[in-house]
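Input: one structure, supplied below.
Of the protein chains in this complex, one is absent; all others appear in place.
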Amino acid sequence: MANNIVTFTTDFGTSDHYVGAMKGVILRLNPEAKIVDISNSVNSFDILDGALTIAQTYQFFPADTIHMVIVDPGVGTARRPLLVTTEKHKFIAPDNGVLSLVYEREERLSVRHITSEHYFLSPISQTFHGRDIFAPCAGWLSKGVETSKFGEEVTDFARFAAPKPKPASPMVMKGVILKADKFGNLITNLTAKEVPAMFQTPAPPFKIIVNNKEITTMRAAYALGMHNEVFAIVGSMGYLEIASNRGSAKALLGADRGSEIGIMIDGVTYAPPAAAAPATPPAAAATT
Amino acid sequence: MANNIVTFTTDFGTSDHYVGAMKGVILRLNPEAKIVDISNSVNSFDILDGALTIAQTYQFFPADTIHMVIVDPGVGTARRPLLVTTEKHKFIAPDNGVLSLVYEREERLSVRHITSEHYFLSPISQTFHGRDIFAPCAGWLSKGVETSKFGEEVTDFARFAAPKPKPASPMVMKGVILKADKFGNLITNLTAKEVPAMFQTPAPPFKIIVNNKEITTMRAAYALGMHNEVFAIVGSMGYLEIASNRGSAKALLGADRGSEIGIMIDGVTYAPPAAAAPATPPAAAATT
Partner (left out) sequence: MANNIVTFTTDFGTSDHYVGAMKGVILRLNPEAKIVDISNSVNSFDILDGALTIAQTYQFFPADTIHMVIVDPGVGTARRPLLVTTEKHKFIAPDNGVLSLVYEREERLSVRHITSEHYFLSPISQTFHGRDIFAPCAGWLSKGVETSKFGEEVTDFARFAAPKPKPASPMVMKGVILKADKFGNLITNLTAKEVPAMFQTPAPPFKIIVNNKEITTMRAAYALGMHNEVFAIVGSMGYLEIASNRGSAKALLGADRGSEIGIMIDGVTYAPPAAAAPATPPAAAATT
């Protein structure tokens, strides 16, 4: 029944022994496990980056896949290790919000506080729970140990709302760059929900301001951009992106993760911020 | 019969979700697939770098391996997705020449334009065909779907000639640095075909000019070089390389991919460029 797949989404990097040690721990418990690296190059300590990475990938994996999501700056403190079960997937992660975007998408959710220490390595370091707690639990889980054996369900788990766009005026929707990818594409937090017109073809005239620079063209494909032109494009993650053809929008604009962005769309007005507040989650990441 | 191996050669990097999403798509279709990363760090948009990477690796894999080669700056435009079958291997790639060096080596070749949309994800983004088209086709292919099911054969596929050395004068053969590797070794495009004397032991006296610097020694192994000496060496890719012992020839010479190189070999003369032209492919990459 189980597919034996265990994925890794971590900020441990690939230059050190960390990821290798975790793989060893899992394979010693279950030599049949199939470990798949999603990314071990999440920005160090960056819970939002980890949250985005797993949220863009887990749904493509087969049912019963076990996803380890270890971005864990609070290792060794009271933050809890969690085992999360959704309709089709399992997740092992620290309770710091790194699964927030999974929680957002999944209706049925069981969140357990992992407390069964007999599944842990011994002794446990206070600096590498990836190896000492999370990996052995993933190993046991992949062998078919039932989720209920790992600990009790909890409901007060940490979660944050990803930064959401909000109107700054009737004319301007403000957003933020969620991340710059390897190509220098800037992924904004604007989706079809906040700016539906930008996701239609053709998009109406618009103006995006990032770092005091204006973007006024939309392209249907990267390769349709002019040389050194920075344009908007509907990205594969469901967000509006800012890109350049065979170039880096990040470099051309001097913008990066966290940069603010404003968009004005011809013929589109927004309710003033005050009125919109109840329906808009907080822009800043906040734990429960 | 099938070995279930699917290799990845891409420029998607390892910091983002792209490679993870593609792996998920394949594994959801075929949990038995064995995904092997060749490199996901091909230079962004660099078709020649991708072509070199796959050309140096595919032949070592077992028969029936499926190679995904996704360096795809034209994603979303009319460039076609291809399924290429050689005597022993299968390749899935965009039709932009990234398989040119495979075409060069293989005598028997079937190239199909992938058109069977029922194998694609739905909806299809215009920015990430790696996930939406190429990966699911690799997944189905690894499950044993026949190549003929994916689309019709075509013959007008894009290919380019890798930059080839050519005589600049009766005394001087001109070449180019194809790439600098992780160690700073500079891989030239000079092979035993153009400069056979350099591949004999011992090589005759010679002079290589790169970036106004002279190289006049040949070493049989990296460790035989003097401290900070830059020397020529017969590389493992079949190309003449320029290297340094425990150091970076790239840094020492200030040379990199694309840098021109001239070589003069004692007692060797070349036919003038004009006469040699018919036998020499164009130096610059050109599509058919």
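Labels A and B are assigned to the chains in the order they are written; within every chain, residues are numbered from 1.
Keep in mind that, in the parts below, contacts are C-beta pairs under 8 Å (C-beta built on N, C-alpha and C of every residue); 3 or more make two chains touch, one makes a residue touch a chain.
Bear in mind the structure is a predicted one, so any value in this text is a computation, not a measurement.
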| item | value |
| --- | --- |
| Full-complex contact with the absent chain, from A:A21, A:V145 or A:L224 | A:A21 |
| Chain not shown: contacting residue from B:E153, B:D181 or B:E229 | B:D181 |
| Touching residues on subunit A - with respect to the absent chain | 11-21, 23-25, 27-28, 31, 35, 37, 44-45, 73-77, 125-128, 131-132 |
| Where the missing chain touches subunit B, by residue | 3-5, 7, 9, 14, 36-43, 52-54, 56-62, 65, 179, 181-183, 220-224, 233-237, 241, 245-246 |
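In the analysis below, only the chains that are shown with their structure count from here on.
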| item | value |
| --- | --- |
| Interchain centroid distance [CA atoms averaged], subunit A/subunit B, Å | 33 |
